[in-house]
Each structure stands twice: as structure tokens, then as C-alpha cells.
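Would you mind keeping the following structure in view while I ask a few things?
A single protein chain has been omitted from the complex, and every remaining protein chain is retained in its original position.
Each chain gets a letter, A and B, in the order it is written, and its residues are counted from 1.
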Amino acid sequence: MSVAFAPSNAAALRSALDELYANYIGCLDEERFEEWPEFFTDPCLYKIIPRINVERGLPLATWLCESRGYLHDRVVAIRKTSVYGPRYIRRFVSAIRVLRASESEIEVRANYAAYETLPDELTRVFSVGQYRDRVVSVDGQMKFAEKICIFDSELVPNSLIYPL
Amino acid sequence: MSVAFAPSNAAALRSALDELYANYIGCLDEERFEEWPEFFTDPCLYKIIPRINVERGLPLATWLCESRGYLHDRVVAIRKTSVYGPRYIRRFVSAIRVLRASESEIEVRANYAAYETLPDELTRVFSVGQYRDRVVSVDGQMKFAEKICIFDSELVPNSLIYPL
Partner (left out) sequence: MSVAFAPSNAAALRSALDELYANYIGCLDEERFEEWPEFFTDPCLYKIIPRINVERGLPLATWLCESRGYLHDRVVAIRKTSVYGPRYIRRFVSAIRVLRASESEIEVRANYAAYETLPDELTRVFSVGQYRDRVVSVDGQMKFAEKICIFDSELVPNSLIYPL
């Protein structure tokens, strides 16, 4: 794993992160799920977990994937094994923050919002929360070594079918 | 039409696009509609269309304007001929992506969200969707040669009075 971060140039780093998150969201919103695991290292940590559990130190996560293979399983579930009605999810990211940038990795936090639209229904807020990510550089490309999606609503969304 | 894009400098291009979309949204949110056509080339293509139509290859659009004159007609409708109750619309853009940047134009996708506030009511989600835009440089200024607003909700919003 080579290293290509230039923390000395804050504007360039921020721009590269903006691009990473825009590409990530574009991939999911356009339902190109097969490309989704490529945003991660292998192994990796992808977790969706309620905020209350994080605050209370409870480990129980709604989703937990520890390799690209796990992520791929999720995609297979979406495409083949899950039974669910059609829906559109649209994601937004804001307030991307670099907590720490070393030569080998960046620790990032950002807010996400996801909206759900069911057929013949109005769009509604589906989930808002925080990304807590570790980004590393693999062959010059930014990848998520860790992506923790912490959602605010204590209710586990009843239809968490697509990734966040 | 001169050309002023520097695709080699991704950070500068991203920053210029951020500025373009912020100015566009600022113009609409502050209801400076008379300035809105100036964001476009002439001729241009401005379209608001449901996602289901795009996915099924159906051409029917909710709005279709093919020149600044058409856009101006919309403004006249807003100011003079349309009958509608007062409301505020507030727009958000996220995940701006450059799909392709040549010397003469940029293809951009981004997510938008629009919120509506009626008098004595709480703010609600009005529409979320995707912009699919072609941006060109005219006399050193970025303009939309094409702006397609694809909204997720299959319901045609019953009060699409202001542009997206």
C-alpha cells in the first residue's frame, strides 16, 4: 500500500475527499452496487450502527462487513435474495472534516442524509447520521479502510436494503 | 465560445463548479428569477423530468425550455401570470461529480434537494433528485448548455412553480 497524501496542501486534500464522497454517493444512488465494494480495501470494516449504541458502548451493529467478500454478499442479497418493493434512495453528504491526516491514512467525519421515495409516494427522510471513516491510498486511489455509518434515529430503519 | 477549462487541475475545476452551483442556488432561493436565464447558454436545454420516465426512455418532461427566451417566459409566469400561494423553496446540492471534462465542456452530475415552507406550516421535503448538466465556458464564465433535473418522486409535484 503506497502513500500519496499531501496533508501540507489542505485544499488539494479536501478536493480529493469531495471527489471520493461524490463518487461513492453517485455509485450508490445510481444503483451501480457491483462497483460499491471497490471503494473499500480488503480486508475492511463497514458498519451501520445506531448512535445510541455507539454512545453506550454497545457493539451491536445493524450491518457489519469485514471484507470485500462480505460487501459483495450484500450486493448479491440486493440483486437476488432479498424480497422488497421498489424504491429510490438518494444520499447527501455535508461537512466533510479531516480529523487527522498522516502520511498513511486520513481520518474523516462527515454528515450524511438519505431520502427514500416509494412508488406513488412523496419523498421522505430515510436516515441521517455521521460517517466516521478511515481513508487510505491504494495504488494512488483513495479507499475506505473503515466506514462507520452512525444513524441518529433509535428506530432501526425497517427497510435498510441498500448501503449508506 | 471560448474554452477555459483546465481539467489537469482537478481542485481548481471542482472549486469553480462549487461556486457555479452555489451561485445558481443562491439566485433561485433569493428569488432573483430575472437573473436565472443568465446561467444558461442560448440556445440551451432545461428540463425537469421524473426519474421513472428517464428509466423507461419516455420523453415526457414536466418542464422543457430550449432557449433563454423560454426560461424568461417561465419567469414572466412566476411574476405575472401564475396563480399560487406564497411559499419559500430552499435548495441544497451535494455530491457534485465531473463525469467528463474536455477542453470545450464538462459533464456534471449532482444531487439536489428542495424544501418547501408554506405560511404557518413546517418545512417539508419538496423534491430530491439528480442534476445532469453540461457546462461550457462563455467569455470565461461557466454556463449551463444543458441542465436536466430528474426528480425521484413519481408523483409530479403539485406546485412546481419555481425552477429547480
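FYI, a contact is a pair of C-beta atoms (placed from the backbone, for glycine too) under 8 Å apart; a residue touches a chain by one contact, two chains touch by 3 or more.
Model, not experiment: these values are computed from the prediction.
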Chain not shown: contacting residue from B:S82, B:S102 or B:T123: B:T123
Options A:Y24, A:Y46, A:F92 or A:F144, residue touching the unrepresented chain: A:F92
Contact set of chain A toward the excluded chain (per top definition): 10-11, 14-15, 51, 92, 94-97, 109-111, 113, 125, 127-130, 152-155
Residues from chain B at the interface with the omitted partner, ascending: 11-12, 15-16, 18-19, 21-23, 25-26, 29, 88, 90-94, 113, 115, 117, 119-125
